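Removed: one protein chain of the complex. Kept in place: all other protein chains.
The chains carry the letters A and B, assigned in the order they are written, with residues numbered from 1 in each.
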Amino acid sequence: MPIVHEPVARCVDGWGRPAPDTLALEVEDLHFAYPDGHVALRGVSLQVHCGEKVALVGPNGAGKSTLLLHLNGLLNGGQGSVRVMGMPVTTPNLPFIRARVGLVFQNPDDQLFSPTVYEDVAFGPLHMGLPEEEVRRRVVQALTQVGMAHYADRLSYHLSMGEKKRVAIATVLSMHPDILVLDEPSAGLDPRARRGLINLLRTLPITMLASTHDMLMVRELFPRMVIMDEGRIVADGPTAELLEQTELLEAHGLERL
Amino acid sequence: MMLHNALDRYHDRPSSIHDLDPRVKVVVTLLGIFSVLLLPDGAWGAYFLVWCAVLAVALVARLGVGLVLRRSLVALPFALVAITLVFTLPGRTLFTLQLGAWEISASDAGLVRFSSVLVRSWLSVQMAILLVATTRIPDLLHALRHLHVPALLVTILAFMVRYLAVLLDEVTRLLRARQARSAASAQGKAGGSLLWRARVAGNMTGQLFLRSLERSDRIYNAMVARGFRGQYVTINPHRMRRRDWMALGLAFAALTMIQWLGRTLS
Partner (left out) sequence: MNIALLTRLWEEVVVPRMHIPDGFLSMPVALIFWVITVALLLLAIRKTQQQLGERQIPLMGVMAAFIFAAQMINFPIAGGTSGHLLGGVLAAVMLGPWAGMLVMACVIIVQGLLFQDGGLLVMGANIFNMGLVTAALGSLYHGLAARQSKGVRLVVAGVLAWLSVVAGALFTALQLGFSGTSPFAIVVPAMLGVHMLIGIGEGLITMAALAFVMQVRPDLVAAEAVRTGGGRGWVIVGLVIALFVAVLSPIASADPDGLERVAIDMGFEEVAMTPPYELFPDYVIPFLGETPLSTILAGVIGALVVALVAFAVGRLLRQRAAAA
């Protein structure tokens, strides 16, 4: 295996100034119930520092996806608060927040909605109102970052699952986000595509929060692990330590490695 | 996966036809069909010229004659609608058929009209096939936008063709699951009552509908997450070059000439 160099994440505050000590994410006592009455979050608090790579694990229905959707302001209205790079997630701030938090959805078919790969990667920057030249530059850059530069003119539905995942990541990298939020990044991938994805995520110089069931990937890629169950955070600490606590893992439906 | 091949009407070849601006191809195709349909009945010479032009384009586009011919047969069953012309138009009687109590006779005028309808239809289909075989769907959509088809309609079309493959995969899975569970017992007749069968099909349709609805919600979320605020923007990179204008002019001249020949010869 080649030695992978670990790049340093870009840390700036909400106004673009360097701020190495800024909290990338700050979630405080977040509650949320869906309109049908189902309570998904019951007081979640979480802090992620700049440059950290954090895994969010827990059984299905624990509230992981609900939490991720709050980071981008797609869900809101419950009690509690969310701050991204020091900026509160509120309606007037949403256009800025959405450029800073790159949300990669679980099913790349939902994320890649444009006819071609190029148009999909260009969607974010275009809707940020960037000039066309800059958009083109960013598309090439993002596709190169995920190793898909030659796929720009391809149709999305022609891609394999692994390729779709990579392009889905490129669609948010082109917005130059500060935080990459991934929902089940390795789900549905065959071993080779999964390996490629892990290598890719390792090289991206960016703060990362990923929900996943893939404990092997967690051990390999994420130094910090957060366990959620029934809408609460039940454990938060170094991955290596938490993976030793067999009882804790089993109590929350997680596999011991 | 097999469905994807069926969906792909585009054949990727390096050719000067593929390289033309999609606008030119759309306009020339429409003009071509318009022109063919304007040709009078029985203008066989002109029909032949049009066919030669179609074949020439197919060859230049490196599609091969076979592909276009094979696909062009799709619309022919509709000919049944027009076959009555042979027996209803007044003219010199060619032959007479005995159908039970009736006697119906074919006329020469009817036969000419029927064959002309058929040939013109067949030529039009081939032109449409050439268009989609040499133009990628995204480029086709861009061309429509450039030709002032309303943005909302083009955007819906873009989403539609993007998710067509996904939903056709889903429907194939549903049909396969139904097939896998449709067993016939040795005695009983298979398939249940008409209402039951309709209900199964309706349930599948309802299921597909709900899944599609949920999918569109997720897509909307993915769009909003990337800054969508109600106005859909795309990069639309086509620019008319000199050869595009030349191709347009050439096609226009050829169509005018064929039209003129068709009218003077017949």
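For the reader, a short list of remarks on this structure follows.
Keep in mind that, in the parts below, a residue touches a chain if its C-beta (ideal position, glycine included) is under 8 Å from a C-beta of that chain, and two chains touch if they have at least 3 such contacts.
It should be emphasised that the depicted structure is a prediction, and the values quoted were computed from it without experimental measurement.
Touch, as defined at the top, links the missing chain to these shown chains in the whole complex: B. When the full complex is taken into account, the listed residue touching the unshown chain is B:M160, out of B:C52, B:V65, B:M160 or B:M246. In the complete complex, the hidden chain is touched by one of B:L55, B:L69, B:L168 or B:L261, namely B:L168. Within the entire complex, the positions of chain B that touch the omitted partner chain are 9, 29-30, 33-34, 36-38, 71, 74-75, 77-78, 80-82, 84-85, 88, 99-100, 117-118, 120-122, 124-125, 128-129, 132, 137, 140, 150, 152-153, 155-164, 166-168, 170-171, 174-175, 191, 194-195, 197-210, 212-213, 215-217, 219-220, 223, 228-230, 232.
As a convention for this text, only the chains that are shown with their structure count from here on.
Computed centre separation for the pair chain A/chain B is 42 angstrom, with centres defined by C-alpha atoms. Note for the complex: chain A touches chain B at residues 69, 72, 74, 95, 98-99, 103, 105, 107, 109-116, 118-119, 122-124, 126-128, 132, 135-136, 155-158, 171-172, 175.
By the touch criterion stated above, chain B contacts chain A in their complex at residues 4, 136-138, 141, 158-159, 161-163, 165-166, 215, 218-219, 221-229, 233-235.
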